[in-house]
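The structure under discussion appears below in the form of structure tokens.
Every protein chain of the complex appears in place save one, which is left out.
Our next item is chain A:
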Amino acid sequence: MSHSILSALSEDLLVRVYGFLDPPCRKTWRLVSREFHRVDSLSRTSIRILRVEFLPALLFKHPNLSSLDLSVCPKLDDDVVLRIALDGAVSTSRLKSLNLSRATAVRARGLETLARLCRALERVDVSHCWAFGDREAAALSVAAGLRELKMDKCLSLSDVGLARIVVGCSKLNKISLKWCMEISDLGIDLLCKKCKDLKSLDVSYLKITNESVRSIALLPKLEVLEMVSCPLIDDAGLQYLENGSPSLKEIDVTRCDRVSSSSLISIVKGHPDLQHLKASHCISEISLSFLHNIKALKHLKTLWIDGARVSDSSLLTLSGSCRALTELGVSRCVGVTDIGMMGLARNCSNLKALNLACCGFVTDAAISAVAQSCLNLESLQLESCHLITEKGLQSLGCYSKRLQELDLTDCDGVNDRGLEYISKCSNLLRLKLGLCANISDKGIFHIGSKCSKLLELDLYRCAGFGDDGLAAISRGCKSLNRLILSYCGELTDTGAEKIRQLEHLTHLELRGIKNITGTGLAAIARGCKKLAYLDLKQCENIDDSGFWALAYFSRNLRQINLCNCSVSDTALCMLMSNLSRVQDVDLVHLNRVTVEGFEFALRACCNRLKKLKLLAPLRFLLSSELLEVLHARGCRIRWD
């Protein structure tokens, strides 16, 4: 019967229906029938590859892919890329977006092949490829149609490499050079001269001077400028921006130590349409003249002034004129009190995100006012606001139905009753309760039973809660993918047994839980197949049986911390050889593992490791051959 209904649907209709589905539903869709699977294969436009072995087959199966994410693909190197290039059946001509973040083993040869293969390439992400240098940049510059390029933390990239990209890809309109520490004024200057279409530029953490800002100011179309923590740029440099970059919409000068409010005033004067002003931890005080100029920004949506001295009256003046404000950051601001916050809440009813971290004088009254006025509030950060109690949380539960993110880390006033109120925010996705000592299983039970959409839960050092609470969470929050239980000393194997019900869990921190043994870990490993990050630091009582189970079941594990674990030589070898996706390993203070054990274990996984932490003496005890291979494969070793 059902078969006939399905066969009545034409392929066009199926494609349309498919278009309305969420990503998780699409997975189920694939399993319905051959026809459905075919629709999925043809309609799919983006894919994230977890295992390099399947890459050619998947590329062949999905001919209409426009986005390919290889950032979590271990063993991806030049040879794999060359093999794809030689395989004629694979069609990559429609590929527009390519994510090669952390693909440290892909060097110039592979990059050039990829750039030539994907002719329509527009977006590339090579961030955190520490081996990405000038030759790699030269290879990538073959992709002349590139529009967006992310090169965060490409530590070997110098001005020469940037110049290659700038000359080769002159259509760039978005580039991020965050942490590319070798880039200097010359590179930035050339970038600004050659890529006139640039709309978004990130030069955070670079050692560039005012000269760069002078060049940047000449970019006619620049809209977003991020220059977080540029220690050499001062007011004189920022003043170039007053009359430059006429379409500037967003500027971030967070932690630029030498920047003061005077240059911010000049930027504001020159750009009355500015929408996002992020100046955290760079201005010490909100002066009257600054306030006066900020008032003129009628379209201001985001204002970050964390760390500045703010008076109630200035908050009132500010909120009175910038009524479009949707995001305000006043964390660590001295002088933020209830009066100011209540005035703000009255005026800025569109507020969606509010960061009040470390504003110690804010009480329930302010929170209540915000909750009642700002009905669209989605994100609220209240870390270390010690005066907040259940009353404030009650208002949040009553009014803030759209709240998605709530950070209550280190709030002493949060108790079980407070959690009960919070649980009424049924749209909550991220909840942080770290260091809240006054919560117990009872409160957690409310969260588990009502916040079914929760994706992330942080219970770091919540000493008062135990296995029963965890059971409630595991029952209720099925979509949880990030769970932090570090130093929750009450947890035992019984609780761990419950965790296995969380099938979507990808990130689990169990640091310092002494009561979990091999049995508990085996249960987790068996249940949470998607686990990619596991922190077992100082879980001293887990024996080899747990690690063996881990080695056999957690095939998706990408990052693991085994510091101070009592893992044996053999178990470590099993783990490292069987976990074929493992890329980042912390192996410090493993008392039961011998040097030979390390040698064996590392040889087993040396072709996929990207980050490794070891005790410093091992540098001389491990064979140089092994270390060379690790280095050649782009693995970075931190010697502790």
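As a convention for this text, contacts are C-beta pairs under 8 Å (C-beta built on N, C-alpha and C of every residue); 3 or more make two chains touch, one makes a residue touch a chain; residues count from 1.
Going forward, contacts and distances are computed from a predicted model.
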| item | value |
| --- | --- |
| Hidden chain of the complex, named as in its UniProt record, picked from "ATP synthase subunit gamma", "Proteasome subunit beta", "Vacuolar protein sorting-associated protein 35" or "C2H2-type domain-containing protein" | "C2H2-type domain-containing protein" |
| Touching residue (missing chain; options A:S262, A:S321, A:N541 or A:T570) | A:T570 |
| Hidden-chain contact residue, picked from the options A:K529, A:H589, A:K613 or A:R636 | A:K529 |
| Absent-chain contact - pick from A:R83, A:K207, A:R482 or A:H589 | A:R83 |
| Absent-chain contact - pick from A:E11, A:E35, A:D273 or A:E628 | A:E628 |
| Touch list for chain A against the chain that is not drawn | 23-24, 26-27, 46-54, 58, 67, 69, 75, 77-80, 82-83, 86, 107-109, 133-135, 138, 141, 159-161, 163-164, 167-168, 186-187, 189-190, 193-194, 522, 526, 529-530, 545, 548-549, 552-553, 555-556, 569-571, 573-574, 577-578, 580, 594, 596-597, 599-600, 603-604, 606-607, 623, 625-626, 628-629, 631-633 |
